[in-house]
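One protein chain is absent from this view; the other protein chains keep their places.
Entry: chain A
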């Protein structure tokens, strides 16, 4: 199929590999090695999108990642589209399916283009001015309108099916950019013996040398392309060098931590699903060399945004690198020498280059002479003052710049492509990200990197060095110096002989003069955000002085290129309007990411099942087989309840509760945090950490421990067993384990380093099987050996060691249900087999397995608190009626002094009480407010809130725990829980609903 603008030969495309692709449903042909942009241009397609605000037809402007216009959506599978990709970066593959954006119903006929006619209404600050009043319009009218209008492209509908990878890497020298400076820097660093990573955002490495066809340009007497090939081959052969093409350095963070995004499969038609789509490289580099080159600047003349108007160097890149002609009749507008190379190359390819309009009054130099010699008409002191053509430029209006700066018309010229070059802007984005402050170089009219803040250096044209020989030399030096700084030795490769590629001169900043009615023309500064020179001037007129404010008011420089194309022009316009110098106005700061990064790349493997560790107990598999429902507690999966066929949660929990109270229940308590506290000062340490007294706790005894923070508030609780004089088995809440260990370790290291005691987490050493209920002893008796279970030998809150089912155990007699209970600690790997043996006994006794919900109900019936449910970090022991847990004779413990604080001893604090609803079937909502009045006046403070609420099978009615101001004194009185359906009357009672004497424990 024909590609009308493809030249017959040449370019770096693979003509043996033709590919077909679609754009807006039409099928086209291109070649392997094309980008979507180059393939479209080869098919003579310039119109590729509509602009964001005015919906103006837009074409491909550049050949790089700074492209502001050619944003397209790609579709792979159904629901897996990717919006807002730059056509200049999309590598062509067979079957590529691209769509244009921001148009309806079609690219060539777009209803939104009415905005263009209404453009006088949409000047900078339009949103701020228009959507201010009335305030009541904001939610219903303005925000929905702005949301509908904002954003480009369509977000994918389905979850991303691609895979994403991550690699942490270290190197001595990271080189960013593989143009002549980057290649030279990487070579010097590699030859110095450094570990080098060289990355480049493009498919091929070589940068500007990839489109350098000028036969007069030679490096070591070879064409530039051959030098690139040889240099890359040498680097690839060095096993201390990592070459990363298709990899964008998008973030420069602290301590030379640089994030790179590698596109692994986006260029493949049918990628292997085992490959990641993209890979995030998190690189820690001892030294960084930034070699990101320079970016050609658009010229700001009226109607400079029509399709067919492009950067001059882009015209050259498409021709030389991709074999695609950007037009048939080309006019070039320039203020700098490099555009002449484009003119010559295009002319030599048979394209009519009718005019080079040079802004400068008297351009001189080899490039200009060569253009003239090639028969190209060169007009000095000439500007483009406007263009015509609806979906493609058809004519350029010309003006002659007189010595006084005014412009007179010089007619017009027909063209189907207008190339422009306003000069070159050093690409200082990454330097700026590294927190460096740019400095203004008057001679070149550019901001260049100032002093390094981090261990980095810029090389080549990104720091204003121009001319091929100088750039390569600068790269070698940067690589050598970086290697020396990183590894203590550096080697400068012998500089190759370079001919051609001399530095050009020239350039312009800001809006160009013209002879048109200034009020009626628009000259675009930021193409993607539709910001014109007028908008910038308007912002200044309205009082914005700081470039950062102008940027935000006009949105100039806020597009995906972050102003790499537009900033200097905008700045110049602002500086003229403000009558201040450019360095005085200053440049905005560049931020991460350099170019947009997919969410997948940032998430890497942290998705789905691997987002967080999912911790399972040794008994998890058994519970799963029994059909348990699970709940998440921190990272743990805990069995929530064990429904029998036909049972819902309510029925299952009611049955489990009743069974435990009547016979026996089996509960997996393995997730409880465990800390082994060992050393001669172990008891003294616990005495200081917990409120309770520990020094006299006998070996083989257990004690409930309450832990406060320094503010005197309850932090954690748990049962602690004394295994030996110098060894304690501490348990913590499931969620509190890491916090408690850190808290203990903190005190040990900072406050009491003199204590001979050490802490070891043993949470996962043990599986913990709780056997609770009147038949608990009967259940385990046949299984244990070496342990006397008799109540006298093993009373409540004691422990023994021995074996169960032949497995060594630390057997605790302890209860969190109010029933006779044991907790069997066995080595984790034996947890399931011991559990199953006990389960057989429990089954035989008509007991059941129960989950966390039943555990919660049973403890609430007993008024046992759960840290984090009855407490919220503002609750003292007295608040929850646990003064008994405080060792009255203790000299000190963490939080003790705070318990005497005025706000702690004051009356009226919220206290733990029980609540009984008048209607026993009503279960209160946890978190509901408790009030004095049934219908309190608005803004009356609540007395407190419900902390726990359940249906209690043992009581045959609902129960609730609550924190209520002065609650204990209100026992017997009626309070209210106001709900949307009306207030619920509740009676204040003791928080211990069941067996208040504890008779069922002592059996």
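Worth pointing out:
Just so it is clear, a residue touches a chain if its C-beta (ideal position, glycine included) is under 8 Å from a C-beta of that chain, and two chains touch if they have at least 3 such contacts; residues count from 1.
What we mean here is this: contacts and distances are computed from a predicted model.
Among the names given as "Sugar ABC transporter ATP-binding protein", "Transcriptional regulator", "Ribose transport system permease protein" or "Sarcosine oxidase subunit gamma", UniProt records the absent chain under the name "Sarcosine oxidase subunit gamma". Residue A:609 is the one among A:579, A:609 or A:792 that touches the chain not shown.
Across A:80, A:154 or A:282, the residue that sits in touch with the chain not pictured is A:282. Only one of A:53, A:103, A:163 or A:1000 touches the absent chain when the whole complex is considered: A:163.
For the chain left out of this panel, the touching residue among A:322, A:766 or A:850 is A:766. Across A:36, A:90 or A:828, the single residue that touches the chain missing here is A:828.
Contact residues of chain A toward the unshown chain are 163, 165-170, 195, 272, 274-276, 282, 284, 605-606, 609-610, 612-618, 636, 676, 678-680, 756-758, 760-766, 808, 827-829.
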